[in-house]
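Following: one structure in structure tokens, then a few remarks.
Note that this complex is displayed minus one protein chain, with the remaining chains in position.
This part shows chain A:
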Amino acid sequence: MSLAVRVIPCLDVDAGRVVKGVRFADLRDAGDPVALAAAYDAAGADELTFLDVTASSGDRATMLEVVRRTAESVFIPLTVGGGVREVANVDTLLRAGADKVGVNTAAIARPALIGEIAQRFGRQVLVLSLDVRRAAGQPSGFEVTTHGGRRGAELDAVAWAREAADRGAGEILLNSMDADGTKEGFDLELIRAVRAVVDIPVVASGGAGRAADFPPAVAAGADAVLAASIFHFGEVSIAQVKRALADAGQPVR
């Protein structure tokens, strides 16, 4: 027996509603993140990730209310990412009921933010979110992107992952922008490259299309696997992913 591979559904939330549509049987309001969180909890999800894609700052209060209501009804860990700019944002999210907070662009702009958050709240709350694409110009062949993968940050993704871990990140959410949406499987080379340089947990994201795509990501070094639309549209269930992992000899809850 050992630590189970975590299977994590990710919900994009805009102004308090789940976007990208979710098709769940027996769910009266599939746009309600709290109802969906409860449904995924019941389906065996090991954690949940909310990505706040809210454009206007006025709607941030709505996100906090979603986090509050979720923490009241769902007793599995909750990560919230999106819009975290400073230490005070982390404090607010943790007090609302988040267990971990994802940081992306703000840490690229000012890497010292990572250490500040880790110092104040402990490194276990800090998930460094990395949107990565292949780029021949970078030493590792992978670069960090911003703006949903549209812009290169002129930063080597593998070197940045190592630096972030050294600065105090507790986990890396590694999203392949090349694989994202292809449903052709995770970018295993990217997972291996980052795994080789950090000893903190790595969550693999992007590219999953079927249950059989998940075991290779774990074999490549991922400690957890994250997906969005294939779960939301009912194409693959949490249980099917866990069965595939177990059949490959990987421990699951």
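Some observations on this one:
Definition applied: a residue touches a chain if its C-beta (ideal position, glycine included) is under 8 Å from a C-beta of that chain, and two chains touch if they have at least 3 such contacts; residues count from 1.
Please note the rule applied: contacts and distances are computed from a predicted model.
The unshown chain of the complex is recorded in UniProt as "Imidazole glycerol phosphate synthase subunit HisH", chosen from "Glutathione transport system permease protein GsiC", "Protein-methionine-sulfoxide reductase catalytic subunit MsrP", "ABC transporter ATP-binding protein" or "Imidazole glycerol phosphate synthase subunit HisH". Residue-wise, the contact with the chain that is not shown comes from A:L94, picked out of A:V53, A:L94 or A:V197. Listed here are the chain A residues that touch the chain not shown: 1-6, 41, 46, 68, 71-73, 75-77, 94-99, 119-125, 170-171, 199-201, 223-224, 253.
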